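Dropping a structure here in structure tokens format, bear with me for questions.
Taken from a larger complex, these chains appear in their original positions, while the remainder are omitted.
Order of writing sets the chain letters: A, B and C. Residues in each chain are counted from 1.
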Amino acid sequence: MVSFESDYIAGAHPEIIKKLGETNFECLSGYGTDKYCNSARDKIRKACGLEEAEVEFLVGGTQTNAVIISTMLADYEGVVAAKTGHVSIHEAGAIEFTGHEVLELPQENGKIKPDILGQYLADFFADGNHEHMTFPGMVYLSYPTEYGTLYTKAELKTISEICHTYHIPLFIDGARLGYGLMSSRAELTLQDIANLCDVFYIGGTKVGALCGEAVVFTKGNKPKHFMTSVKKRGALLAKGRLLGVQFDTLFTDDLYFHISRHAIEMAERMKELFLSNGLRLYLDSPTNQQFVILDNERMEAMRERIAFSFWEKYDDSHTVVRFATSWSTNEDDLAALEEALLAQ
Amino acid sequence: MVSFESDYIAGAHPEIIKKLGETNFECLSGYGTDKYCNSARDKIRKACGLEEAEVEFLVGGTQTNAVIISTMLADYEGVVAAKTGHVSIHEAGAIEFTGHEVLELPQENGKIKPDILGQYLADFFADGNHEHMTFPGMVYLSYPTEYGTLYTKAELKTISEICHTYHIPLFIDGARLGYGLMSSRAELTLQDIANLCDVFYIGGTKVGALCGEAVVFTKGNKPKHFMTSVKKRGALLAKGRLLGVQFDTLFTDDLYFHISRHAIEMAERMKELFLSNGLRLYLDSPTNQQFVILDNERMEAMRERIAFSFWEKYDDSHTVVRFATSWSTNEDDLAALEEALLAQ
Amino acid sequence: MVSFESDYIAGAHPEIIKKLGETNFECLSGYGTDKYCNSARDKIRKACGLEEAEVEFLVGGTQTNAVIISTMLADYEGVVAAKTGHVSIHEAGAIEFTGHEVLELPQENGKIKPDILGQYLADFFADGNHEHMTFPGMVYLSYPTEYGTLYTKAELKTISEICHTYHIPLFIDGARLGYGLMSSRAELTLQDIANLCDVFYIGGTKVGALCGEAVVFTKGNKPKHFMTSVKKRGALLAKGRLLGVQFDTLFTDDLYFHISRHAIEMAERMKELFLSNGLRLYLDSPTNQQFVILDNERMEAMRERIAFSFWEKYDDSHTVVRFATSWSTNEDDLAALEEALLAQ
């Protein structure tokens, strides 16, 4: 069955598989010290326009969030996130497992509103009586968000300024970063992202890799003895080459951006199919995830022809479902989707 | 340069790379629910002779140790391990990070002595005044050990019986399990291991995979909602297929055992080279890791021709170094080693 | 200056001080095993009408919340609480420090609404796709709440039933329990509380003791080796007698209830003073904490005569402040308050 269930249902982009084969017999040192990791670091630094950035590779998104947040927060601090943030609800308490609180803010279409953030921090630090409360020590946001939406350049600049006013690092979860950068409505480049935040990661798992996230510390702020902290969290890969080769490939000849652009084009055509077939969008996502409100009967009928994801209950008779595209989505998939939509 | 630095310096066994390519375009569900994971589970259960065993896949060894130990211990319990155990010293405090203590026992050649374990547990549970001490709640041992040595069948049976007397699960770290099973001096089969312990894992990373460890719960004792606990530790791989395909390949046509046997044969020849060239072994390892005592000058000279690992200081003028073989070690490597030894 | 700043600004009820002196020279065993602890346990069991209840003593409220929640939750579970719950915001992340998430629900006047709780649990357990989310594993509520309000008997019964439907324990934070039980509007007795929940505590610190909270496990559900888990959290008092003597005194001749009733009477008269002097209540609290909305100028003026607590910003020109009574509040305090109010 054709599937739009997520952006991690297929394997890796074929170029990655090819490269894993070509480099397979080489003897390389472990734990991220090999030449492919180093080459990937160089290419990422260049793509970010930050020669001094520090780049480290981790295996998955939740792991990366937990490692970054817990190594950068002070003991008495928590991380501020949207109530719908991945760290708030979809990581089974991975941040709390490291001993830190997620301080949830209201959201709109998955985004933190700059004024709400500003007011929250102003109130917290104005009030002299907060020793019994977790200090906000980092702001976390996802780009694109968990609902596929994008911060505008103005929004991200304001959030960045607010963070710096209070000396709080801004961390951007880029598990789907490529789809944000290549969206037709993107206002922010990779360099913008790198300049506006203190740490972010470039998602591999959901953008064509088998696994892997590339963390970028933008301001010489990589936590001291980071490798040991990574090891302590069970997150250090022995054959670090697996990550190095993948990111080296993704950042050769702009593959990361081509993959992302392809998925965006597929998503745009998918969206047109939904609209031309009278489906109602839950919100207007400009990226590779599309959220549709289906009445429950239609949902069950479609499920027999096409795979997609349950997202959340809309009301007693309707459900929000998600369709995602990726490097592997192709014409045949769209044709099958169209057929399924017409059959309803 | 030819390298014997570790058993994770090369990529994966070519059969695995091939299979990753062949299955790459298939649409598969995530998080270890795909058909390759299920097929690998079946094959592993069969190889263990335990139809009801529960099999789960994790990415690396330290991660697996931390996940298993922390999900199986009660709050007031710690894990008993040899002072030289991997969890005791080489995991940067990964077990402690989960809130649990490693209770260290003296060792001999990397092994826990059954009588010392028995006496320790007898004393602990006899003494009525231990509420201020961490309770021993699991016994951890490595097979082969961190020094490449093997428990005899009699030893492992005795340890297993001691554990069951005190209702404490026995956990076997099998990061290099294949090399123990295929050693010329092995007394224990995979079925023996599976029968004698409560939980163990079959190491992939060090036995031909790119990454991955297959955890086997032998007694219907998989912790409840294990997937959520794995997620909470940042250890859940989105594209679980990466682990499923690899273990499915490793357990097809006995590949896991062939890889292991090959490395053992190479190690046996390497050991003969050491002995015939007058090198002194630190201990008599029957597996793929060989530990040699070199005087420091010779060590530096050899280092220019061959890569190996510093293990520990022996005395002021000698060092213990480690040479390891793997699926990728070949005739040319041994020839280069011989040449280097003769050149001294 | 006369102070209504909190219910822990004075020392202990004089009867407690007297008893500490009288028993001071006795040789007693440590860690809560002494005869006063045992006597207090008996009296509390009797007062609760639960002969089989298990009673343990801890030092403070946040400590008690963290110990109870973290020893009773499974690894994959979090605790459900009102967004305004003490564990949600005023414990500096003490629950998260133990590795567990606080799952926040909307509230009304500090209370969890039974229908919202019911719907949340129904949705969570109906949905088959929650492995990536923290499981709700306990419901936490405060009686009285952080805003001094009380659950009705019907509300608490409904919440208790919902918890039992989903096999989730109900934990009642009784840091100010006496004030809830002795309120003129109380519908629930100590026996009712004990019967409706799985675990609760009888607050000492805020109800006449120097320190101490008495935890009551109502259903034979005290976590195994609880003393060791308490020790592990640095919460085991060597001279446990300090807690035993205090609770033994508090539960002799109904002292706990007399102290609570006295504070309620003082609070009722204080409330009348506020209303007759035209102050606006933030909400209608029937217990020993009263929340008043003051314009900021008046607040500053009053502050020079009377001590009270900043609670939260109301709007740009008004503030919510708290006045609390306790065992030590007396006629002179009320007279000084009246004078201060008239002076405005």
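Simple rule for what comes next: a residue touches a chain if its C-beta (ideal position, glycine included) is under 8 Å from a C-beta of that chain, and two chains touch if they have at least 3 such contacts.
In this text the structure is predicted, and so the values were computed from the model without any measurement.
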In this structure file, how many copies does the full complex comprise, given 3 in place? 4
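Operating definition for what follows: only the chains that are shown with their structure count from here on.
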Since chain B and chain C are copies that touch, just let me know if over half of their interface numbering is common to both, same, or not, different. same
Most central chain by CA mean? A
Centre to centre, by mean C-alpha position, how many angstrom separate chain A and chain C? 41
Can you give the whole-Å distance between the Cα centres of chain A and chain B? 33
Using CA atom averages as chain centres, what separation in Å is found between chain B and chain C? 50
Going by residue number, chain A touches two or more other chains at 91-93, 97
In the complex with chain B, residue positions of chain C that touch it: 31, 70-71, 74-76, 99, 131-135, 223-225, 227-229, 231-232, 236
Flag every residue of chain C that touches chain A in the complex, lowest number first. 76, 78, 89-93, 95-102, 104, 123, 127, 129, 131-134, 310, 313
Residues of chain B touching chain A in the complex: 1-3, 5-6, 8-12, 14, 17, 20-21, 23-30, 59-67, 91-94, 97, 205-206, 210-211, 228-229, 231-239, 241-242, 307, 328
